[in-house]
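Missing here is one protein chain; the remaining ones are kept as they sit in the complex.
Entry: subunit A
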């Protein structure tokens, strides 16, 4: 675990929530839930070493590999 990353990402998450919350208070519950879950997803993803693990981009790459023959 890289504690520096964990700490800075937590700070970022707290800052974002603190920035938006005053305006979000009046919004319906669903909006708050979506906002918080997006933050949670982003925070969780930030903890990984993303460039070196396969993601959606890798999936797309494998998916379209057969078409690459057209271009070779």
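In this section, contacts are C-beta pairs under 8 Å (C-beta built on N, C-alpha and C of every residue); 3 or more make two chains touch, one makes a residue touch a chain; residues count from 1.
Throughout what follows, contacts and distances are computed from a predicted model.
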"DNA polymerase III subunit epsilon", "Leucine-binding protein domain-containing protein", "Spore germination protein KB" or "Cytochrome bd-I ubiquinol oxidase subunit 1 apoprotein" - which is the UniProt name of the missing chain: "Spore germination protein KB"
Interface with the unshown chain - residue positions in subunit A: 12, 16, 19-20, 23-24, 27-28, 30-31, 34-35, 38-39, 41-42, 45-46, 50-58, 60-61, 63-65, 67-68, 70-71
